[in-house]
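A short write-up of the structure that comes next.
Note that one protein chain of the assembly has been removed; the remaining protein chains are unaltered in position.
After this line comes subunit A, so read on.
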Amino acid sequence: MKHVDEFRDPAKARALAAEIRQLARQIGRGPDNPLLVMEVCGGHTHAIFRYGIQQLLPDTIEFVHGPGCPVCVLPMGRVDDCVALAERPEVIFTTFGDAMRVPGSRKSLLKAKAEGADVRMVYSPLDALQLARDNPGREVIFFGLGFETTMPSTAMTVLEAKRQGIDNFSLFCNHITIIPTIKAILDSPGMQLDGFLGPGHVSMVIGTAPYQFIAQHYRKPLVVAGFEPLDVLQSLWMVLRQIVDGRCEIENQYGRIVPEHGNEVALRSVQEVFELREFFEWRGLGSIDHSGVRVREAYAQYDAERKFPVPNLKIADPKSCQCGEVLKGAIKPRDCKVFGTACTPQTPLGSLMVSSEGACAAYYQYARIDTSRLREDRQDKVSA
């Protein structure tokens, strides 16, 4: 575990936190108008809460939890489509585990399973392909979900299905792309973000070049960040350093994983199998142009949306649900009217409460109690 522990060294964390406080003082914001840094990726949100990173920071810096949790931005209508597909008697519907509990307008996949639908949890799309081989009389549908991180493995599974001539496998494609989404956030009215921690694993696939417009056009610094707590702190330090220096650049803190030009083989397979949709509906954010992909015509026989009728209805989120405002960073999870009351991890109303990478679930699980007041007697330890 050495390779992991060295990225969690508390002494290094304290030193970095001290430097971050120093930079924050130079920038000179107060607690009433703190620096707002968005961590785009749900993996970062999880790390920030799991390791208690926010508590190492001064109150003049605030993380805004971005849209990079694919389960969280899945609109209700798409979950209904999943349920409709899963309830077909000939279908074995396969999905990653964390999508099972996302509420649809009528039910979640977990509930559909309990009622008799054949829904199975898999760890990889290749497991779904194996299921198709093992069950030639059934139709196996894989619920393709996620940003560019998981897109290549889905694409390669489709290519593999074609190569092996497996015709009872198809993909319900809900893959989404990160760049149009960041652009939509930057274009949204009242946007006050000062900088970004860029998604590490997406960038492993797409590289760092696609982010250049953020620095050049929008004049915001972005640092592609790793997922260990020291990665997050160091990336934040790099963002602040840019602000102090008056620079706006795309920097790569996660160089041990992210190559500048991404992964060519992965990108080629994505290009081969997928094409951009005109628009894709996001929970809370609405419709964003070119933010989703679908299966190309050449692979139509592996596209569940072409193979089966899909209701494809637009379902509004519950009125009380403020997932959208949380996703845009306009409010904190704790400020949502139903947080922790009508909406909890046991009975989620909004999807941000479902996935462990969702901002609300992270708040509920790790920070439901504001421990900052309890820490007063331990201030010496934190600020040492």
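Observations, loosely collected:
Throughout what follows, a contact is a pair of C-beta atoms (placed from the backbone, for glycine too) under 8 Å apart; a residue touches a chain by one contact, two chains touch by 3 or more; residues count from 1.
Everything below uses one rule, namely that contacts and distances are computed from a predicted model.
Per UniProt, the protein behind the absent chain is "Hydrogenase expression/formation protein HypE"; the candidates were "Aldehyde oxidoreductase iron-sulfur-binding subunit PaoA", "Cytochrome c-type biogenesis protein CcmE", "Hydrogenase expression/formation protein HypE" or "TonB-dependent receptor". Of the candidate positions A:31, A:52 or A:136, contact with the hidden chain is made by A:52. Listed for subunit A, the residues touching the missing chain in the whole complex are 1, 4, 8, 10, 13-14, 17, 49-56, 101, 123, 127, 229, 345-346, 356, 364-369, 371, 374-375, 381-382.
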